[in-house]
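Every protein chain but one is kept in place in this view of the complex.
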Amino acid sequence: MVVARVGERVRWSTVSTIGAFVALGALPIGLSAMDQSYWLQFSTRLLLLAVLAMSADLVWGYAGIFTLGHALLFGVGAYTTGMLASRWGWVELQGLIPPAILLSGLFAFAIAIFLFAGSNRVGGIYVSLATLALAYAAERLANGWPTLGAANGIPGLPIPLLFGYQIDLGIRFYYAAFAVFTVAFAVVVSVTRSQFGLSLLAIRDDEERAEFLGYSRQRIQIAALVLSGLLAGMAGGMYGLHEGFVSPGFVGVGLSTQVLLWLVLGGRGRVWGALLGVVLLELLGRVMQDRYPRLWPVLVGAALLACITFLPDGIVSLPVRRLRERFRGRGRMQFSGEPA
Amino acid sequence: MTDTPRAAIEAVDIHVAFGTLRALSGVTLAVKAGSVHGLIGPNGSGKSTLLHTLAGKQRAQRGAVLMNGVDVTTAPASKRSRRGLSIKFQLARVYPELTVADNMLLALQAHESLPRLVLSRSRHRLHQSTLDRLEQAGLAGCADDKASVLSHGQQQWLEIAMACALDPAVLLLDEPTAGMSPQERRRTGGIIAAAAQRSGVLIVDHDLEFVKDLCTELTVLAQGAVVANGTAAEIEADPLVREVFLTRV
Partner (left out) sequence: MSNDFTRREALKKLAMTTGVIGLGLSGVLAACGDDEETTSDTAAPSTDGASAPATDASTGGAPSGDPIKVGVLTDITGPFSVVGLSNQAIAQFTIDKINAEGGVLGRPLEMVLVDSATDPAIGAQVARKLVEQDKVAMVIGGIASNMREAIKSVIATRGNTMYIWPASYEGNECTELVFNTGQAPNQQLDPFIPYLLENAGKTFFLAGADYIYPRNILGKVRELVEAGGGTVVGEEYYPLDATDISALQNKVLSSDAEVLFSVVVLPLSIPFHKAIIDGGFTGKIAGTLFDETSQILFADAATGMLASQDYFFSVDSPAGTEVREAFAAAYPDASFSSTFNTPAWYRSFYLWKNAVETAGSLDTDAVAAAMDTAVFEGNPGGPAAMKAGTKHCSLPIFIGEVQADGSVKELLSAGTIDPTECG
């Protein structure tokens, strides 16, 4: 992000980004003061799920690959951390998270080779179905493999430490998750603003044209999926530790679908869309669940339908339009290139 | 013939068939470096198919494509591009949702390594080169506009400029003046001539006058076969060619 000099014009997007980060950073203090430990833990979860959503956005919103199995990479991270913590007794974050990131990255690499390598271009729908099949197979495998805990998963994960400092649930874990979120955010912004980000859009919008320019579709798609996997794995490892358990649902089709819903609601191709979608959908679901114990899935579904109909680009596209009208500018927001 | 320099790109006995339809039957053509080579013929003669075969979009059933003597017949488009082949398609194919500057940047950075692209963190590194190229194409003022707002002619120039961005060894142009006014046509001619100083250019066009003025060598295709090959003067004098071009298409 550009640092403003005296008198130099500052972009709205930069201001609002800093503002949002400050608000997110101040949130736990406010919630703690109001003795809202439940909402504090709830928010922590949301931050980690937002990282998952951002990683999926890299693949779907920017690279244009409609992935129906993204939770798989998240779950690999969660299971890695879970196994290390419960079978080998590791408790330090600096030891638990890097392997999760590494393994997710490797899985992403293997899956990407399987999906994208080869000179024949596989149509988008087949890639999507393949990702669906992979997530389904992974969930079945996790359900049946005793080493991974089978259906019971890996329960009883410890409260992690960071260089000896205990990361209790509440404010401390929130800030740990916030750090993860910030890292992921920085990576996504950096990558999408980079030249690589531009090539992602080129592949997404016109794959053949990009190849004629000299881009290797395979390499770029593989790189996008690997990057995405690294982020998802980081979020997954933290998430398992926060919840205290890992279960087959972490790799499955259900969670993968939820990821897509977050992006549909929040918006794709704009870095804040992920957090917005997660916050809105989870908050909505949570509030509805209490008030309408039988009806809530219907109500949430209706809200989603309304959103898709009236705001096809997601909620995040809303302030952009209003701002544009207000300032009558061309408003290059984060970068050039609208989402597909 | 041994001291003749290798062709920038050449088609050797290319056969392409779509089912029972024979699009190209034994077409041989060579584009010399530093020259502008025209490819003309009536509709359906196989010009686009030949261009696509040279570019890597179309597979030939028989025959070879060589770039500077190297066989690239089985190489995919992106590999050929990295060897120095650049193509501008018939239909304007800029990225409409990206800005003009980003379109040009896409062309300029295309051969950079993946790690370089990922770690670049922003798009400013090639900013000056991008503006320079746009300046040359007369599009510097539209740098921040979405490419979709450009006029048809401007989009063609953008595409040609993108095709020339990395000083390709081979430049394939499919109908570069389609839909242009005579003024725009003249300008395009100048751009192509300038590009020919560094590249071997193969240009397909329907405007015979345009092609005559610009090209040092011409190949005439009809029904998938080479009918004539030579300088503009030779072609004009050829009675076979006149027959093929009974109606100006």
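Letters are used for the chains, namely A and B, taken in the order the chains are written, and counting of residues starts over at 1 for each.
Heads up, the rule we're going with is that a contact is a pair of C-beta atoms (placed from the backbone, for glycine too) under 8 Å apart; a residue touches a chain by one contact, two chains touch by 3 or more.
Nothing here was measured: the structure is a model prediction, and the numbers come from that model.
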item: Contact list for the unshown chain, restricted to visible chains; value: A
item: Which of A:A26, A:A186 or A:V298 contacts the chain that the document leaves out; value: A:A26
item: Selected from A:I113, A:L129, A:I159 or A:I308 as touching the chain missing from the view; value: A:I159
item: Residue touching the undisplayed chain, where the options are A:D57, A:E211 or A:E243; value: A:E243
item: Those residues of chain A which, in the complete complex, touch the missing chain; value: 4-12, 15-16, 18-20, 22-23, 26-27, 30-31, 34-39, 41-43, 140, 143-144, 146, 149-153, 155-157, 159, 169, 243-245, 247, 249-250, 255, 283, 286-287, 289-290, 293-294, 323-324, 326-331
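In the analysis below, only the chains that are shown with their structure count from here on.
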item: Distance between the centres, which are taken as Cα means, of chain B and chain A, whole angstrom; value: 42
item: Contact footprint of chain A on chain B as seen in their complex; value: 55-57, 76-78, 81-82, 87, 89, 93, 95, 97-99, 101-102, 105-107, 109-112, 114, 116-123, 125-126, 144, 162, 166
item: Of all residues in chain A, those that touch chain B in their complex; value: 119, 190-191, 193-196, 198-199, 201-202, 205-206, 208-217, 219-220, 223, 227, 330, 332, 336-338
